[in-house]
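All protein chains but one are shown in place.
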Amino acid sequence: MFHRESGTFKTTYAGDMALYPLPVARGTVIALFVLFVVVAPLLLADYYLSIINLVMISIVGALGLNILVGYTGQISIGHAAFMSVGAYTAANLAVRLDLPFWVTLPAGGLMAALVGAVVGIPSLRIKGLYLAIATLAGQLIIEWTINHVPWISGGTQASIQVPRPSLFGYELKTQGQLYFFVLFFCVLAIVATLNLVRSRIGRAFVAIRDQDIAAEIIGIDIFRYKLIAFAISSFYAGVCGVLYTYYFGIANYENFQLGVSIDFLAMIIIGGLGSVLGSILGAAFVALLPLVIRTVMETVGPLFFTASELPGIISSLRLVIFGALIIVFLVLEPEGLNRLWRNVRNYFRVWPFSY
Amino acid sequence: MVKVTRHWAGAMLLASAIILGAHPAAAQQKEALFGLHCDRTGATQNVGVFLCPGYQDYIALVNSKGGVEGFKIRVLEVDNEYKVPPSMEAHERFKKEGAVLEGLYGTPQTAALTSKLNEDKILGTSPGFGTAAATDGKRFPYIFPIAASYWSQAAAAVEFAKKQLGGNLKGKKIAYLFYDNPAGKEPLPILEDLAKIEGFEMRTFAVPPPGVELGAQVLDITGRYKPDFIISHLFGRSPSVSIKELKGKGFPLSKVVSLVWGGTEADVRAAGGFGIAEGYHTIQFAGVGDEFPVIKDIIAMYKAQGKPAPKEIETTVLYNRGIMVAAVHVEAFRNAVKAKNGAMPTSEDVKNGMERVKGLTLGGLVPPMQLTPEDHEGGGWVQIWTVKGGKFVKTTEWFQAYRDLIKKHLAAEAKSK
Partner (left out) sequence: MGEDLDFFFSLVVSGASIGMLYSLIALGFVLVYKATEALNFAQGEFVMLAGFVAAALLTAKGMPVVLALIATIAIMIGFSFGLERVVLRPLLGRPIVAVIMATIGLAAILRGLPPITFGGDTRTVPLPIGDNAFSLGPATIAPIQLYGVIVTLLFLAGFTWFFMKSRKGVAMRAVAENQQVAMAMGINVERYFAIAWAMAGIASAVSGIIWGNMLGVDVQLALVGLKVFPVVILGGLDSIPGAVVGGLIIGIVESVASAYIDPYVGGGTKDFVPYLLMIAALMFKPYGLFGKRKIERV
């Protein structure tokens, strides 16, 4: 399970920056491929696949937000609004023009990227927390626009039903079929992000985050790269929104309100800013923790409470435990799950000879 | 990348293992499972914390009396926090554990689950929320509003206003004060049509979420528009604020009628008490108050266990709605069991059973609804209850209004899709 680096030496910069740091990694990728493509869908019931599907969709969104917040250092509280832009773009295209998902999905992403770049314009002047609130304004204005323009929202209900995605005339609708649909885009997003952050653009982002004035001095066009960061991040958000749309069969802006933006921020902060693994862990953590808490409470709860008290207590305790765990995590390990994981790994890497 | 995904997989599997391990297969004999979506902690928790206990207590009462046709009912409640992804997870869990029906909760959640429920052939009820178009059982075979939709409520509100204003609305001015979200805007087409039919003038006043402050809207209504009647359709904290503000500006509350989510005991208390809200009219799709035999039975059930009845029972508007939803669920299940001669029905059987629910009254708590394969709303029956002398007093019996107009809209809606 743990790679040992011994015997591997890097002799070129290209080698150091390679996607697979170690030759053995290739083997693990194949093993993972088999696990996720063959084993998981065969063994797991629909219920577990539905949870994995939801986690994978949120991973796409979390990766996007991490590019903006974690890598470029621009705080955004408007991420969910870009998801709704993607969702409504795709839904309108799918319903009015009868376009298939492989057209609507990138179209939704691109529209979100465009809107994201516009919302990112204030980043030219505004920084840090002030920018966070400017993006909050973006969130509210996008929500309002969708709610009030029937041409976008499809009527007073502001929800557009979309047909299930189909591939070669074959409709994807069970959790198992949707699993492959979502898995494909989730893996694509992960690989794309890994490649992005080691590219020229990715390094420019990090330079801006670490010290924007210095970055400008060494010749990085800050404004351009900030807008690129907003656009790329929103593209992911848009794709995430389209995935939600196809997954639920409906585009509805009420799925993408302010609280969702904050949930996604929670994911990347808990997972670890500026880390791909962090985005994945954080998305899984935020999605799974409530389930784990509920399951544990349902198992041990009846020992302490009556059946009529229990549901209320589970709901409230879940919030309390969730909040408390976030705080405990932050106090113990402010750099998130990613760092926690690295600590564990580093411990075992040299185990049992810790020096 | 490699390490990345590998460890993620590890974490996922571990978490799945925890969830898997914690669920012993709960398939006892003669037990039926009802799935209940609820919101006790999210944006609409002020409804959920009363409605869901009502549901749970009624099912407990049914079980304590021997269940339904020999079946015990188990309720699996999942709190969706008014978010959509958890409601999908809840649905899959209900499906996995074999639920025969689901009580949905929340308009966006209902929208997101509509196609899934159709595909999985499990019915979901959406009392007082969701889309009014779901009344059409042909278009939405597995969604059952089972209570007056926003369209029916709006029609009833106009009918009531007409009665209060002397039987004629010609030339009258009605203000529509609404929460600025899709649910708040849903009644608009009905109201606009009725304005033409009845010849009244209508102006709309939007309250954007979170609606903690209505100063400008109320000033606009009372100071500039000066309507003859107000139809109010608000959620969350805003109903109580509207009562307080209207009272403060001297508008008579007896000229206000609120749709179903703006008239609970909690709203009245938050507005400053029953004295302040005197005269305020509310539309209800379940009976209000504790003067129903079923509530006495629930109190007696708790007493037999040596416990006081839960405090939630005092917020009768919402608690009784929970009872009503549970009673309709039980009735649908009973119909299904009877149709199968006592065998365990499938979720499709229960759906057919739901389409035969009628004649259920529960001592007047449930409206005289009749569900059919075409009409999943059951007729759109409502009562008006008015704040009078420290409590809600019944002002009208069950009535339905402008059914033809609503049927016309349903037909138009069905054609447009």
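By letter and in written order, the chains are A and B; residue numbering begins at 1 in each of them.
Definition applied: contacts are C-beta pairs under 8 Å (C-beta built on N, C-alpha and C of every residue); 3 or more make two chains touch, one makes a residue touch a chain.
Not measured: the values here are computed from a predicted model.
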Touching the absent chain when the full complex is considered, from B:K96, B:R139 or B:R237: B:R237
Among A:L49, A:A62 or A:I75, residue touching the chain not depicted: A:I75
Identified contact with the non-displayed chain, of B:P209, B:P227 or B:G287: B:P209
Residue of A:L167, A:L188 or A:V320 in touch with the missing chain, whole complex considered: A:V320
Residue among B:Q45, B:S258, B:T316 or B:T386 that touches the chain left out of view: B:Q45
Contact residue for the chain not shown (choose from A:I133, A:I222 or A:L310): A:I133
Positions on chain A contacted by the hidden chain, ascending: 69, 75, 122, 125-130, 133-134, 136-137, 140-141, 144, 147-148, 211, 213-214, 217, 258, 262, 265-266, 269-270, 273, 312-313, 315-320, 322-327, 330-331, 334
Where the missing chain touches chain B, by residue: 40-41, 45-46, 49-50, 178, 180, 203-206, 208-210, 212-213, 215-217, 219-220, 223-224, 236-237, 240-241, 244, 247-249, 266-267, 269-273, 276, 311-312, 314-315
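Convention: only the chains that are shown with their structure count from here on.
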Chain centre separation in whole Å, for chain B relative to chain A (CA means): 34
Residues of chain A that touch chain B when the two form their complex: 1, 3, 19-21, 25-26, 28-29, 31-32, 35-36, 44-48, 50-52, 54-55, 58, 144, 147, 156-159, 161, 164, 173-175, 190-191, 194, 244, 247-250, 252, 254-255, 259-260, 276-277, 280-281, 284, 287-288, 290-292, 294-296, 298-299, 306-308, 311-312, 314-316, 318-319, 341, 345
Chain B - residues contacting chain A, complex: 1-12, 15-16, 18-20, 22-23, 38, 40-41, 43, 49, 52-53, 56-57, 60, 77-79, 83-86, 88-89, 92-93, 95-96, 107-108, 111-116, 119, 131, 180-182, 185-186, 188-189, 208, 307, 310
